[in-house]
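Every protein chain but one is kept in place in this view of the complex.
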Amino acid sequence: MQFFFEVLIAGLLSGVMYALVALGFVLIYKASGVFNFAQGAMVFFAALTAVGLQEKFGLSIWLSIPITMVVMVALGFLTERVVLRPLVNQHDITLFMATIGLTFFIEGFAQLVWGAEVRKLDLGIADEPIEAIMNSTGMLVSKFDVTAAAICGVLVAALAFLFNKTKIGRALRAVADDHQAALTVGIPLQHVWGVVWGVAGFVALVAGLLWGARNGVQFALTFVALKALPVLILGGFTSVPGAIVGGLIIGATEKLAEVFIGPLVGGGIEGWFPYVLALLFLLVRPEGLFGEKIIRRI
Amino acid sequence: MKFKLSKLLAISAVAATTALTGTLAAAQEQFVPILSYRVGAYASGGSGFFGGVIDYFNLVNANGGVNGVKLSWEECETEYNASRGVECYERLKKKNGGAGLVEPLGTGIAYGILDRVAVDKIPMTTLGYGRSDAANGKVFPYVFPLITSYWSQAAGMIKYLGDKAGGLDKLKGKKIVHLYHDSAFGKEPFPVLEAYEKQLGFQLTKIAVPHPGNEQNSQWLQIRQANPDYVILWGWGVMNAVAIKTAARVGFPREKMLGVWWAGSEEDTIPAGDAAKGYTTMTFNTPGNYPVIDDIRKKVYGAGKGNLADKDRIGSVYHMRGITAAMLWVEGIRNAQAKYGKGKVMTGEQIRWGLENLNVDEARQKALGAHGMFPTIKTSCEDHEGSGATKVQVWDGKAWKAVTPNWVMGDRAMVQKLVAESSAKYAAEKKITAACAAG
Partner (left out) sequence: MIYREAGQFKTSYEKDSQIFPIAQDRYAVVALLLIAFVAVPLMATPYVFSAILIPFLIFALATLGLNILTGYAGQMSLGTAAFMAVGAFASYNFMLRIEGMPVLVAFVLGGVCAAIVGIVFGLPSLRIRGFYLAASTLATQFFVVWCLTKVPWFTNNSSSGVITAQQIEILGFKFDTPQEKYLLVLAIVAIMALMAKNMVRSTVGRSWMAVRDMDVAAEVIGFRIMRTKLTAFAVSSFYCGVAGALYAYCYLGTVEPEAYNLDVSFRILFMVIIGGVGSILGSFLGAAFIVLLPVVLSVIVHYTGLPNSVTSNLELMVFGALIIFFLIVEPHGLARLWQIGKEKLRLWPFPH
């Protein structure tokens, strides 16, 4: 039983890490209806820039992070200006494709500027079990994971505040509901999109730093997007709390399945299990856990 | 309309190729296509390996070439992608008088051109990867898994673990976890490990990590639960660093981890940081410095022709593998020249003979300035591998250090039996009559 809880907790904490990546997708989808495939590349680019600045210019991590933040926000605005603005009103699939093109561009650009080497990133948070929990219950809970979960919590609270309490947040929600209606009442659509992409860039930076500290800063960071997709399906593409709850559910069930069902079928089921789980869930609720119910009229 | 565009582009491509071959053809140069990857997930390894190859080529040319024949090469970006790799191979194989040999450093590409190299009569080396049964030159005349294959490696691993335990018989009752990348690559050593399991009576648990392996909490919790004596890490790419870090997180001692050689480079340990200290892996190079590397520093980097952007990477694991590969090729070419005419450009067929009759003993290694850098190699038609020896290295937090002073050799007879069985099956499926190629 203790082992079960250990797996469960590890899963929930992993889930938070997935949710962190999923948040970036949600932000952009919510405000512009674009499925931003480039989110994974942005995570990679952000982490690489943060480390690259340290390495090439000898900056401290606390100086390089704000600079990277500026870079990411600039990238967000630039994307809006160069890629999305000319494609306003196009079909979803075209916009999706444009973000794939953007992915290639960012991936090439990142390695062109900073080189292809694998680097380490030390945030000063030890990835070790917390001793107090270890001694009292015998379970392993990593300090790093708990810190990451806390950071994620703060981020979600901040985003919720931004969406619900600020003027720009209200504009965002209006745009999300109806582009044209928002334009009619005088909300500057382009400006709002720029902000959203900027915020998504910032979220990518946070995800990049945490994942980069864990896995090393390397190209494989782009793959974390694949971990975030089932979370999105489950939680709904348009819901910030959905990303968190979806992340927790996916993380926990994926680990439990791998540990308890995996050995029966040869293991390695983590790759597809979350997708199947999300799929089965969708059969019951096609718009995800917290997604907006789609009413279809003729 | 549908074929119009392709047609047009096909013609322009033909024109481009003819133009290329026309302008670049040089008479007295041995051409080697380099199917490299310097972009994407595996770029760090690719740039090191192919950097090593090119650095060694430059060194050979700086020293006057192979009996006066200079080496020439052209790079083509494969992105570690099978169809891009095939295109590169096809594009370069006939260029500049024809490719002498080819090394894609990628399983998918190696499979994609496996049948083609036999038809085109261009030898392909696969250093430390690819089909293990290709060591049988009677069935795979044009494929050379030089030095060691995955099966030899797995056998070497068990031998090393046995020695560590105080003898192979001491492994009885021990628990070994095989933590593997869930792909054809990770499953390759199964036959060897299972045969040993039966023979020695240890308990083998196989745990799969799905690609890319950036999350391994569940696997390591399973390992912690099983509490094994050793963990074999058969990983690739980001999976390695994550495995080391996660091992640290669940408190599994890194000294008990034994990685495959694709988990044994700076690229795998640096991102794991301090967690990687004490972690051991297999390798087919002895880490350290050698006269040949000093030569490269002096004559190649000194002349500003070095291929690596970062000079600190000279002599790193991937770089040294690249140098080793290039060294063996050049030996093969030199060998072929000794038989077919010194100072002449060799054809793929002739270099095939050269590679099949390699004999790099200690004296030759000394002459090359690489004494002990890799095991001594003697190839033959039956044995395209030529050695099968491996070494174990440990990461001390800054650099790799050799653990075993001598080369570790697993049960050669067992591996050869498996090679014979598996290649016979392949021959039957492909309706090939196994025979040594005429030379």
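For reference, chains read A and B in written order, and residue numbers begin at 1 within each chain.
The rule we apply is simple: a contact is a pair of C-beta atoms (placed from the backbone, for glycine too) under 8 Å apart; a residue touches a chain by one contact, two chains touch by 3 or more.
Please read all numbers here as calculations on a predicted model, not as lab measurements.
K.L.:
Among the chains present, which touch the one that was left out?
P.N.:
A, B
K.L.:
With the full complex in mind, choose from A:F57, A:F161 or A:W272 the residue touching the hidden chain.
P.N.:
A:W272
K.L.:
Tell me which of A:L12, A:I61, A:L78 or A:I100 is the one touching the absent chain.
P.N.:
Result: among the candidates, A:I100 touches the missing chain.
K.L.:
Contacts of subunit A with the missing chain: which residues?
P.N.:
Interface residues of subunit A facing the absent chain: 29, 35, 82-83, 86-87, 90-94, 96-98, 100-109, 111-112, 115-116, 226, 229-230, 232-233, 237, 265-266, 268-269, 271-272, 275-276, 278-279, 282-283, 286-288, 294, 296-298.
K.L.:
Could you list which residues of subunit B touch the chain missing from the display?
P.N.:
1-7, 9-11, 13-14, 16-17, 36-39, 43, 47, 74-77, 79, 81-84, 86-87, 89-91, 94, 107-108, 111-112, 114-116, 131-133, 182-184, 187-188, 190-191, 210-211, 307, 309, 418, 422, 425-426, 429-431
Following the convention adopted for this analysis, only the chains that are shown with their structure count from here on.
K.L.:
Nearest whole angstrom, what separates the Cα centre of subunit A from the Cα centre of subunit B?
P.N.:
It comes to 36 Å between the two C-alpha centres.
K.L.:
Considering the complex alone, what residue numbers of subunit A touch subunit B?
P.N.:
3, 6-7, 10-11, 13-14, 17, 107-108, 111, 115-120, 122, 127-129, 140, 142, 144, 211, 214-224, 227, 254-255, 258-259, 262-263, 266-272
K.L.:
Under the definition above, what is the set of subunit B residues touching subunit A in their complex?
P.N.:
Contact set of subunit B toward subunit A: 38-44, 46-47, 182, 206-212, 214-215, 217-219, 221-222, 224-225, 237-238, 241-242, 245, 248-251, 266-267, 270-273, 275, 309-310, 313.
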